[in-house]
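Just one protein chain is left out here, and the rest sit where they should.
On to chain A.
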Amino acid sequence: MNIHIPTPLRAYTGGLETVSVTGTTVSSVFQQLTVQYPELKPHLFTPEGKLRSFVNVYLNDDDIRYLPNKEETPATDTDELTIIPSIAGGTSCRL
């Protein structure tokens, strides 16, 4: 299946925007991805192996955090996975 890589992480995929990985579930796809591109791993996962809180992963149009089976959701070659870090901020408190 195709995985779309956001601009900041392309330095770890040889500049590729889209990489192709095989796997039957989201977690096995991620497993393969980090075997193919090991430098990606610390940017996606905490040392404990959990997906970093600011990293969002979409299987087609669905956030995997909200899918019933989460990372164990089945994936096929025609599915697309998108990795997208969060965007937020603001003044937060006034001077």
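Keep this in mind: a contact is a pair of C-beta atoms (placed from the backbone, for glycine too) under 8 Å apart; a residue touches a chain by one contact, two chains touch by 3 or more; residues count from 1.
FYI, contacts and distances are computed from a predicted model.
S.K.: Suppose you had to identify the omitted chain by its UniProt name; would it be "sn-glycerol 3-phosphate transport system permease protein", "NADH-quinone oxidoreductase subunit H", "M67 family metallopeptidase" or "Sugar ABC transporter substrate-binding protein"?
M.R.: Options "sn-glycerol 3-phosphate transport system permease protein", "NADH-quinone oxidoreductase subunit H", "M67 family metallopeptidase" or "Sugar ABC transporter substrate-binding protein" considered; the missing chain's recorded name is "M67 family metallopeptidase".
S.K.: Write down which of A:G14, A:G49 or A:P68 is the residue touching the left-out chain.
M.R.: Counting the whole complex, the residue in contact with the absent chain is A:G14.
S.K.: If the missing chain were put back, which residues of chain A would it touch?
M.R.: On the side of chain A, residues 4, 6-8, 10-11, 13-15, 17, 42-43, 54-56, 58, 61, 63, 82, 84-95 touch the unshown chain.
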